[in-house]
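The complex appears here minus one protein chain, its other protein chains still in place.
Here is chain A:
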Amino acid sequence: MTGMDSSVVHMNATMIQTTGLTRHFTVKGQRARAPRAARFSKNIVEAVRGLDLRVDEGELVALLGPNGAGKSTTLRMLTTLIPPTSGTAVVAGHDVVAEQREVRRVIGYIGQGNGAALSQRGRDELVSQGRAYGMSVRDSKARAAELIASLDLAAVADRPTSSLSGGQKRRLDIAMGLIHAPRLLFLDEPSTGLDPQNRANLQEHILKLRAEHGTTIVLTTHYLDEADAMAERVIVIDHGAVIADDTPARLKADHAGDRITLGFGSASDAARAAARLGGLDGAVVSTGGVEVEVRAQGGPRLVPGILRGLDAAGIAVESTAVSRPTLDDVFLNLTGRSLREGVVSLSNEEVAA
């Protein structure tokens, strides 16, 4: 087993390697549960399209994308739950189709649902889970006790799971995914449905796991702040393909600038200001009513100059705001759509740079 040998981030052994990984679903009638956004042709939905991915040992990677982008389908292929339609995936040195059991032995998986059956007790499920990985009853019990303590489940571990709160169930899921101290952990939308406090707790646990054991972690999320806060590497997926892959900081630097919002007394002032600001180097300017939005790198340092310039031109600025780019801005600039659910596009006529 792995373990405490190292928490060094840069280990170059490949943990996951996919080549042209593709998954189609056949849509039956109107019962299509396949990703909405995926491309339709002849009742076939291409949920994942030719994914080439490499994850090294020790990395913490977030797959970010809207619902239906193909994140979960990718994870389900990597965890042997569904076979690829074409292409290959090698996980921890084993092919996900030809060597399913070898893959299953070394990975941990925390799915979107709750792993513990409601009729069972948490501790019993943990012991069963340990047994499923070939641990002895004694080891399973010891490991269960350890995880129950570290995930703060002592008060509820011997109650039927049905009586646990959402946050408690999720912590139990984490415990089950960790029972065999996997070298590679997959988490599918780990914090969906949790309140902010439980989300923060969960993130803390995941980061701790990483720090203490050097576990390779791949998670999917549609929470931007989660990907931003946790992952060193964000892979943005849309329509079943990778559209960007870098650190959150680099993604934002490359694909979205800071956003400077200036408020004016009238729309004509705003229009005049926009016309002046158009000359700013590398900036994208858009107008909406009495507001002008400027997108540029190094926003906070630009503001004083902008204000002086507008003042000199006799245009009174009534308010200013500078916001740092989010991963949503990255996604928006890459696809023209917002990542936020239900939001198709922003209200202003902003055009991607």
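Assume contacts are C-beta pairs under 8 Å (C-beta built on N, C-alpha and C of every residue); 3 or more make two chains touch, one makes a residue touch a chain; residues count from 1.
The rule is short, and it goes like this: contacts and distances are computed from a predicted model.
Entry comment: the absent subunit's protein name, as recorded by UniProt, is "Transport permease protein", drawn from "histidine kinase", "ABC transporter ATP-binding protein", "Transport permease protein" or "N-methylglutamate synthase subunit A". Only one residue from A:19, A:85 or A:128 touches the chain missing from this view: A:128.
Checked against the hidden chain, the listed residues A:104, A:210 or A:295 yield one contact partner: A:104. In the full complex, chain A makes contact with the omitted chain through residues 1, 33, 76, 79-82, 101, 104-105, 107, 109, 111-121, 124-125, 128-129, 131-136, 173, 176, 180.
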